[in-house]
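Handing you this structure, nothing more for now.
Selected chains from the complex are presented in situ; the others are not included.
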Amino acid sequence: MSDAKITPEIVAEHGLNAEEYARVLEIMGREPNITELGIFSVMWSEHCSYKSSKKWLKTLPTTAPWVIHGPGENAGVVDIGDGLTAVFKMESHNHPSFIEPYQGAATGVGGILRDVFTMGARPVANLNALRFGAPDHPKTRHLISGVVSGIGGYGNCVGVPTVGGEVNFHPGYNGNILVNAMTVGIAPADRIFTSQARGVGNPVVYVGSKTGRDGIHGATMASAEFSADSEEKRPTVQVGDPFTEKLLIEACLELMDTDAIVAIQDMGAAGLTSSSFEMASKGGLGVDLALDTVPMREAGMTPYELMLSESQERMLMVLQPGKEHVARAIFEKWHLDFAVIGRLTDTGRMVLTWHGETVADLPIDPLAEAAPEYDRPWEPTPAPAPLDPATVPVVPWTEALTRLMGSPDLASRRWIWEQYDHMVMGDTVQRPGGDAAVVRIHGTDRGLAATTDCTPRYVGADPVMGGRQAVAEAWRNLTATGARPLAVTDNLNFGNPEKPRIMGQVVGACQGIAEACRALDFPVVSGNVSLYNETEGQAIPPTPTIGGVGVIDDLDRMATVAVPAEGEAILVIGGGPADGWLGQSLYLREIAGREEGAPPPVDLAVERRTGDLVRGLIQAGRVTACHDVSDGGLLVAVAEMALAGSIGATLSVDTTPAALFGEDQGRYVVTLPEAEAASLLADLGGTARRIGVTGGDALVIGADSVALATVRTAHDGWLPGIMSSTPGRS
Amino acid sequence: MKARIHVSLKPGVLDPQGKAILGALESMGFDGVQDARQGKLIELDLDDDTDADTARARVDDMCRRLLANTVIEKYTIDLEG
Amino acid sequence: MKAAVIVFPGSNCDRDVAVTLRDVTGQDPRMHWHADPDLPEDLDLIVLPGGFSHGDYLRCGAMAAQAPVIAAVRRQAQRGVAMLGICNGFQVLCETGLLPGALMRNRDLTYICKDVHLKVVTTDTIFTSRYDPARVVRIPIAHHDGNYVADLPTQCMLEDEDRVAVRYCDAAGRVVDEANPNGSTANIAGVLSENHRILGLMPHPERLADPRLGGTDGRALFTSLLEALS
């Protein structure tokens, strides 16, 4: 195979353009063989090299006194006190999940778990941010059911609770769904593992599952635009084995308790190639690998296939010399493959042999440094025409509320999260359904809060504002539980960056994210970029998902969204009497069928002030429930609190659509005992206003009311309703 | 008429169940088993009045649309009676 | 009370139940690896925890039922040592034949994780003595294969010998089909061995035994055991 002549077609098939191939020839000083070409191709793919986004990713703030490892490692690491760290990252598995929803989503969960436990962390929470096409699109239900059972199938089996996430529906995802999976882990601060290889002569060790022909070219596929003939690429789907992953977690953590490991790296996209490359490159070293010693699942595998395979549940490690037996004993106890497949060298080259014969020999640094980086042309997104309030239809609030609460983007996700084990590990303090999930830090009275957020319709209308909003909402969701927001991971999902309009969305969103992260002291510590999310030239709505993590220092001072008692005062903190932003609101979309206008502005200084205030109130025990106002506006927020607590409310507010359903930012609804309301209002001055009182089994404004039961039926019924119709595979 | 449909993973696709069965048989002391694979067998009772060709075409359609996941699985159809 | 938790490859509620045991009894249970055939002889309680032993491949609990430790488990069962199988542990106990019946795929074919209501059918056991038979309890389930099946003679035997420990019911305590989350025969959520010393149940009492997690209805199972066995 290594003798195959490299033709322009073969180069093109490997996703390298003429200019990139010229650089290959220059670096090699000769024509590469097919194995070498394969290595270049995956290393320089968009997925591995971030060639279109790197320039913009560099503009994101990544530091804070509590950040231990920012982007560049397998996952971000932040200090959470008491000698512990939170380790987290989010990653997309969009294309594989569209082709094979169960396995695509399952292996997405497996991959992100490995990124986290590679660093020495025990995974403690999984989240997933999902975007599907129109609910009535013929593929949507099949995709939902496959993705949800795939996420559950993997996460439930490995025994990590899936505690949160988000789901949106939009026809813009009909041909290209998004599956973004996030894992949060906890590791001791003095025992973080990285992928930096050290020690010439140290053994390079392969552990986990055997290598098969799974997903060869998967990394290249994730970087290529979809087309109708992508059916052809089907055999590249990988099958996950969560049982092996569970064993791998336990075995790796057990080995990490010894001093045997020098460096460790999971084999993710581009498998053995990128893991070995990355380790050597970070250590400024070379590596020799004897590929014939790699554990193989099938007969007749070639060096090319071994280097490009994306078989799951595999890890690469560099061990201290002489510690091989310690590691081998642990992996054998857990019935996992273990093989010493190479050594570190001082040559700065990657040399691959096959039964003693050299089959590839490439320089590491030049290849890594010469990875293409593009300053792609971009056009700013034109400002949307402002919404003319006079054109917004007015329907009775009772009807609008019921319709909104049962609309695709607001309806309950219970049908989804009841398929996820969200309680295993015995530390889930806030189950799905609130603003952020909270897991107790095992053995303590402290907690970690986690959320994922993005409002693609805002980003589409104004990428800068939408980018800001995504960060602000994540920060707000953490704050609403009483958590101190620490840092974010981001998953930038966009269309084809070679189109200036799309690139403009990337640039704008990065700008907005950077502004918000800076203003909120909420740095980016890890992330993932997924571009080319297009089908037949149609790009997805821009979707820069933000995963946020925060810490709660005292679980007795935590807030939940549920109205806790009758007769409590309801206050809105933040915003003001002039609230009423309907541009890009769900009211406009669901009631008027229009997606128009600019998204609500996010004033970051106000955002921060309000959030810090609310968090202070929660920590001081002055409020009994808290929920931020997001999609659907004020009345939807109150309705969600009422449903969660099964207690109604009587409000005295304006009943205009703008007042009830405007999506003005930076607001929270809180409840507190009536007797304490006056003094709190006095303390807060103009930042808070009283809007009503809890009680009863309906939502009442003036003479009109809607029974909670009616709202609940609409809210709880929608998703099970669409999912109970034909499950066909179509 | 009965249709027996055997759905199995395509060659080269990882079969975690088969792998686990092999491991379990080994650890129970059953040696001499070189490989194990697990697939599904779906049996359908069809109306008797359909002729074999039509029946096969319809079952094939069912397989492609529902019974097999042709991204990773293949299937064979046997008709009886 | 000396307890051991058997850890199979793929067990994932082993730590959860150990935490509850320690919390209730003040003593750490022994975590016993499935491949070790020598189980201490002085145990008061053996727990088979929840999870996905061997990935739940082939059939839930089937491979774990062949583990080296199982011979010792059987011997101790014969001697009357108390045993608790939770979820996957229940499946393992059925696969070993220590409990009758089998657990099949849920009626609706999906995995279900949620709180369910349970009626404690008999409080005359070492597992349930601390429950008030008049009170409905709330405990989570989390499983894909919890649909309990037994043939008619077995069902009759279970009823006659008072061996149905808990049944799924609604919030008002009515044992009705709408309250049956998985299609189990006669809403059975947990069954006892002939000598009433072995309990297998699908719900996870260890998941609601700590007020911080939103409830404590599971706790009485462990306090019952503590009272009976120490």
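For reference, chains read A, B and C in written order, and residue numbers begin at 1 within each chain.
As a working rule, contacts are C-beta pairs under 8 Å (C-beta built on N, C-alpha and C of every residue); 3 or more make two chains touch, one makes a residue touch a chain.
Fair warning: this is a prediction, and the values are worked out from it, not measured in the lab.
Undergrad: Treating the displayed chains as one copy of each kind, report how many of each the complete file contains.
TA: Across the whole complex, the chain formula reads A x1, B x2, C x1.
Going forward, only the chains that are shown with their structure count from here on.
Undergrad: Can you give the whole-Å distance between the Cα centres of chain B and chain C?
TA: The mean C-alpha positions of chain B and chain C differ by 34 Å.
Undergrad: Of all the residues in chain B, which ones touch at least 2 other chains?
TA: Expected reply: 16, 20.
Undergrad: Pull out every residue in chain A that's touching 2 or more other chains.
TA: Where chain A meets two or more other chains at a single residue, that happens at 241, 243-244, 335.
Undergrad: Inside the complex, what are the residues of chain B that reach chain C?
TA: The contact residues of chain B facing chain C are 16-17, 20-21, 24, 27-28, 38.
Undergrad: Help me check something: in the complex, which residues belonging to chain B touch chain A?
TA: Against chain A, the touching part of chain B is residues 9-10, 12-16, 19-20, 23, 65-66, 69-72.
Undergrad: Quick check on the complex: what are the chain C residues that touch chain A?
TA: 9-10, 12-13, 15-16, 19-20, 35, 50-52, 54-57, 110-114, 140, 142, 144, 204, 206-207, 210, 212-214
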